[in-house]
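One protein chain is absent from this view; the other protein chains keep their places.
A and B are the chain letters, set down in written order, and residue numbers restart from 1 in every chain.
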Amino acid sequence: MNEKESVKTTKRGSVLVVGGGVGAMQSALDLANSGFKVHIVQKDSSIGGTMVMLDKTFPTGDCSMCMISPKMVELGRHLNIDIHTLAEVESVEGEPGDFTVKVKQKPRYVDPDKCTGCGICEEKCPKKITSEYEQGLTVRKAIFSLFPQALPNTRAIDRDICIYFKNGKCKACEKFCDAGAIDWEDTGKEFELNVGAVILSPGLNRYDASVRPELGFGRWPNVVSSIQFERILSASGPYQGTVMRPGDKKHPKKVAWIQCVGSRDSHNANPWCSSVCCMYATKQAMTAKDHDPDIEPTIFYMDIRAFGKDFDKYVDRAKEEYGVRYQRAMISAVREEAGTGNLIMRYAGPDGTLIDENFDMVVLSIGFEPHAEAVEFAKIFGIELNEHRFPKTPPLMPVETTRPGVFVTGIYQGPKDIPETVMQGSAVAGSAMALLSEARGTEVVVKEQPPEKDITEEEPRIGVFVCHCGINIASVVDVKGVAAYAETLPYVVYAGNDLFTCSQDSQEKMKALIEEHRLNRIVVSACSPKTHEPIFQDTMEACGLNKYLFEMANIRNQDSWVHSEAPQEATDKASELVRMAVARAATLHPLYEKQIPVNQKGLVVGGGVAGMNAALGLADQDFEVVLVEKEAELGGLAKRLTATIEGANVGDYLDELIKKVSAHPKIEVLTNALIISFTGSQGNFTTEILVGPQMIQRKIDHGAVIVATGASEYQPKEFLYGQNPRVMTQLELAERLQKGEAGDAAKVVMIQCVGSRNEDNPNCSRICCQSAIKNALQIKKVNPEADIFILYRDIRTYGLLEDYYAEARRQGILFFPFDPEDPPVVESSEDGVQVSFKDQMLDRPLTVKADILALSAGMVPEDTEELSSILKLARNPEGFFMEAHIKLRPVDMATEGIFVCGTAHSPKLLSETISQAYASAARATTFLSQTELTLSAVTARVEAEKCASCLVCVRSCPYNVPKINEEGVSEIDAATCHGCGICAAECPAKAIQLSWYEDEQIMCKVDALLEGVL
Amino acid sequence: MDIGYYPGCTLHASSSLYDVQSRRVFNEVGIILKEIEDWNCCGATSAGKVNDFLALAMPARNIGIAEADGFSEIVIPCSACYSRTLVAQKRLEDDPILKSEINTELTKKIQGTIKVSSILEVLLTKVASGELAEKVSQKLKGLKPACYYGCMQTRFPYKVPVPDDVENPQGMETVLKVLGAKPLDWSYKTDCCGASAAVNDEEAALNLMARIMKDAVARGANCLVVTCPMCQLNMDSYQDQICEKQEIKERLPVYFITEMVGVAMGVSVEELQIDRHFVESAELLKELNII
Partner (left out) sequence: MTESAREFDSESAHPMVKEVMERSQQNLLACYQCRRCAAGCPVGEETGYITPDRLIRMIVLGDRENALNNQLVWRCVSCYTCGTRCPNDIQTARITETIKKIAKETHLDPLKPKVAHFHDTFVNSGIRWGRLNEMEFMSFYELKNTIKDLKRLKFKSIYDELMAKTKLGLKMARRKRMHMGFQSAKGRSEIKRLYEKAKKKTD
């Protein structure tokens, strides 16, 4: 244990995170990686939240579990994150910086220190109940883990149904538990935590569709909820990924989705929009078709809210490549066809005719709603809720609550999708960091390891540990036989068995054996290195062994689990796998992770709202920041904004912000500045800038870059813009309204999606629907009798913005949808602009003589062609910067150490920009907060003499790392190399070797396998 | 115990059998239906199409009478009368000016405190107390009713305290299960039969009734059970016509819930006036050995 000397501060260097979903995980990791201790308090028996229940995610189609497991594993192993499951907060007292939190933890009845997660107790438990996790589609046991990849993987006993607790019998779990982990005496515990900030991320409940019996949920077996459908699609779900309908397990052909179940309904359900359902229905339709090409999906909707980055492209793909049919009509009732189990639904066609259609299966796209205990929960934390029972947050700082020091994030703050949740998770971490920066490092634990032994002169002395893994491996593979075989292999001086090699006591045993037999290479034949390698490496380091002297043979996932009906062959295979592992182990030599110093200074490119907030996010934590702005003034696009739709004054906010930034002692502002060159790697960048009208050259050394180059309003070429003074953009209209002009307009027409969702720019600009409604409401305030017509393709007032759409309609603003193939026609007339369009509802043309025609012009990113080539950053075809991973790393760029935020990433609202700015500051802090960065030792190396400068490696590296140096040969910077090995594989001269995967280290395995065969 | 009773015009005319059955059956479980004095027509769905004020005033007068007669609860078997009275009560509660405007013309002034109950609500209290089960002497075994609620019993044009789930009511099913029948779920239980359109817009109404028949028959129901006299009259008197047009061979007797209760209690078909149905309704009971 090693704690940094406490600086003179009363603030705590730890944070409490309530909740365990992906948002909470991101916050926890960002904070823990920046020097703060994190306590996670989670109500369920495992972390995971909603994301783990999903099958694939949009828009990439990545498997949800595959994406979240690495975060979960990192969290589980993190020295500075304590996870308290089955726990709830009872009270929070104190001040920001110093809170005392009382936590009550329910009894688990299984000792997490002893449990190895083998799962035999669950298998043997006789008591079943419908599984809430599998949405009632199958059963779970009284002793259970929430899902197979649960963390902690310790089972828990559901006291309410356990046979032993109810009538004293059974105890099958205890009988079969080899680790003796069942603890009937567990009483749970109550404890106190002392933290500096509290982050609330408890998520939301899903709407219960059985409240709407006319839709047939709970009545007709082949009507399922969307979350049930996720489980049906999931390979680890009740049907193992085969799309079947629950009623008769037939394969459905015609599947219908009904959108907005439980949402956008102020009469019978919840008035807000749940933000994700349009996208997830599209994803489900496409995924279902991937599983079964015969499926014909139809989605019944009102507006398709594909407002996120590249989401419209995704929906277009669904329509064009997958043939998903989108029908703009809501369903009144789902009727079951007697005898067949099929569903009959009636809907209004585009020409008004009523059509009855037969479907095999219906999926209800249910929305989110606050937990039933939302009010009590808020009381415990002392925060106020709004009328919809979501936390009350200031319009321009969505993670803050009415109680300083208590923050909110994720869907608890408002319905949103995974990328936004991850972003907001980082944002809230950034806010907490800003609050507690002086206490950084005061509560974290740093690992101390004994000095490394020098084994380079020694012959390999390999220890082989063959794991039983309870019965997971041992029930199929003869593990004792495999260990005996291992002893016969070259260089093996010890071979033995463990019941669970990963358990605490096995680690102690391993340490003792390493000493006893002077082992200098370790082979573990057990499960997957992905999850367990770090555990064994830790043990090795504790004994002074280099962690790269380790090899694992997976005789579980790759053997016992897949060959359970062929035990003899499985045992033979296990022996072969061990032989291969031993051969490799003998070739391993120590590798050293380089440490590079970090220049704890940030460079922010762009001085708009995003850039300024990012700069403050870093500067308030005492990091030095250089803010580079190409114009003469700070402010960016926000200079043209007037007010947010909630009514916050943007001008005042901007003035304050500029003042703060200009006066901040840690921020240096360079205006009229142009970046001309950029070199280096994470922690050590060097940027050259020409500043001011005199073009003075400056050289800045810094550790991180945050790109916030922003966007501007599209200048329309269509609809008489520029030719008729009555035609203006929404920004121009807002400016005029603020000046008091345009208030006497009697008839106003607004056309949406100008410059967006077309061939040149296939995406949605996200802010235009709310911007139009904002201006329309403003006009109505000045002139209540004004007639305002909004011509749209989809109204995208997502989340809690839906309230404003309802208010707009209430005030008499009229909305008319149009098809892109049949846009409105605009003609000049002497005293107005004649706008003609089709009223689809009555199927007839309508024309309005407008005093003002407002065009909702989209957002185009600033021209960053030159900048992106200097910084070597990728942009998508529309010119927005491409992040490392759209879902999991939404503010990171592919190049380590570079981050992006604001509209440079994609169109977004001012509040979302501010959020993302704080997120990027938080992400940058995860390494800026360290004085040194430890690089992975797994990097590629070029042997200069063999290099022919053919450039194959330069072209094949996805991270643009290999460069031709002054000597004319390829050189790979270990600091930026990601260790993927592509260059090593591609190099025709075999001039590149990847450490730890050198040719010899791979080939020896093949040779070992084919021993005696070739 | 005595309970206020508002029969409405049709229970003294073409649906008088419903009145007879209600009195008989409630009597068996110890409830005496006391018809309120000098009640007037509630206006049904027609008054609202002529004048809104009248549409509230007509049923409201009956509330005043019932309260003046000293009843704390009034039961209204006819769905339309029940709906109009409940809506009137709530409207008057929410609008005291309206209430006083109506009260000035009435001798028996409206307080608005009486409980306005549907026939199912009252029956269900007897189910809950077990008294109904006690009186069952003949289980309705073999009866597979499709419970048909119609519109007025389930959906209201104003926010009132609804008696049952609006989209999937279970009142009749609950009673019938106690009587030993096996009611089935089907897709048209709250769909409109057309009501007065059967008289003034026959074609439209027949289409509506046809859909209801088709689904009930396809589900394997052997009868319909209703609480609304209009639905009963429509589905009963037009059934031959619909089925011939739609080429449906089966005929489903359309029973009032009170008929089901009465038969289960051992009351004769004649006394319950089940022989006054258009579609032969006693045969099925004989076939199933219920009578």
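By our rule, a residue touches a chain if its C-beta (ideal position, glycine included) is under 8 Å from a C-beta of that chain, and two chains touch if they have at least 3 such contacts.
Everything quoted here is computed from the prediction, not taken from an experiment.
K.L.:
Using the touch definition from the top, which of A:Gln568, A:Thr679, A:Thr847 or A:Asn965 touches the missing chain?
P.N.:
A:Thr847
K.L.:
Out of A:Tyr207, A:Phe407, A:Phe536 or A:Phe815, which touches the unshown chain?
P.N.:
The missing chain is touched by A:Phe815.
K.L.:
Of B:Ile3, B:Leu33 or B:Ala47, which sits in contact with the chain we cannot see?
P.N.:
B:Ala47
K.L.:
Thinking of the whole complex, not just what is shown, which of B:Glu28, B:Glu73 or B:Glu101 touches the missing chain?
P.N.:
B:Glu101
K.L.:
Pick from B:Ile3, B:Leu140 or B:Leu208: which residue touches the chain that isn't shown?
P.N.:
From the options B:Ile3, B:Leu140 or B:Leu208, the contact with the absent chain belongs to B:Leu208.
K.L.:
For the chain that got dropped from the picture, name the residues of chain A it touches.
P.N.:
So the residues of chain A touching the missing chain come out as 214, 260, 264-269, 302, 328-333, 345-348, 352-354, 746-747, 785, 787, 789, 795, 805-806, 809-812, 814-815, 817, 836, 839, 841-849.
K.L.:
List the residues of chain B that touch the chain left out of this view.
P.N.:
9-10, 12-17, 38-41, 43-54, 57-58, 61, 65, 101-102, 105-107, 151, 155-157, 166-167, 191-192, 194-197, 199-205, 207-208, 233, 237, 273, 276-278
Operating definition for what follows: only the chains that are shown with their structure count from here on.
K.L.:
Of all residues in chain A, which touch chain B in the complex?
P.N.:
On the chain A side, the touching residues are 212-214, 219, 333, 335-339, 344.
K.L.:
So in the complex, which bits of chain B are touching chain A?
P.N.:
For this pair, the touching residues of chain B are 165, 167-168, 185-188, 215, 218-220.
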